[in-house]
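Here the complex is missing one protein chain, while the rest keep their positions.
For chain A:
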């Protein structure tokens, strides 16, 4: 491969008076850094990530509790008085117990759930599961969609016919119902597939399910993109020069598909966080003893009228994270796909 000297090429068309940094990654980074929205939402997301990663530290040194063990008989000190975590109900017949409300101090900052567990500590651990599931299933979706989309778009013919029709059919399934169907066959007893054994509390099950259901939504645009690139002049030129098929695929098609995939990543992660919470709310997502923002929301439903903080907190956490991801994703799309930003 002979290197092409760049000094004979016309100036970059990116913008007048803007010297474009060399390399697509640097250009991407520069584009993101020049947008206050992207920088602020990026910082916000990193802060959330740090907070959930510090969950064990918080549980051990601030809340002094194990958020996965029920603490029905626990007692804590509030304003100098010792009070039980599960308080005897003062309304009605005085039967039953209500978990303690928010103390706004280290222990039981957001109160306790029906099991007497520290909600704030569970929020941090749950955030870990929620974010892990969302990120991992995004990677899974993008990988599968890239394989299917490139195979269908680049090969064409019969392969394309079969795959495209399959994508169309999967498209007709409502996402939540498809996810429910998949979870009901995978959750319940231990799922055995050859050498793989998954217990029902394994996070791999929700990751797989959420990763699978959105594949058609990404595979279709990827296929379209591949078809466009395949027939573009620079690929035709490469073919005319006798470049082999797999080299065209690796050097010309894949790098161009990559930007499509990157644009999808933050939006898909945001969507996956919401999907995870919905599935956990319907009790087919994350299974006990694991926690996620969705399971905490479900715990909070029975306490909605007496201790609304339990449902309020994970909802706000989901909303903020999804909002930041979408804001970041919007800027990312505009940087990678200048056409969509044209009208702004």
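Basically, contacts are C-beta pairs under 8 Å (C-beta built on N, C-alpha and C of every residue); 3 or more make two chains touch, one makes a residue touch a chain; residues count from 1.
Basically, contacts and distances are computed from a predicted model.
Missing chain, UniProt name from the options "1,2-phenylacetyl-CoA epoxidase subunit B", "Glutamyl-tRNA(Gln) amidotransferase subunit A", "Peptide ABC transporter permease" or "CoA-transferase": "Peptide ABC transporter permease". Contact with the undisplayed chain is limited, among A:47, A:184, A:236 or A:250, to A:184. Only one of A:55, A:222, A:261 or A:278 touches the chain withheld from this view, namely A:278. Taking the whole complex into account, chain A touches the unshown chain at residues 165-166, 168-170, 172-178, 180-182, 184-186, 188-189, 191-194, 270, 274, 277-278, 281-284, 297, 300-301, 304-305, 308, 311-312, 314-315, 318-320, 322-323, 326-327, 340, 342-344.
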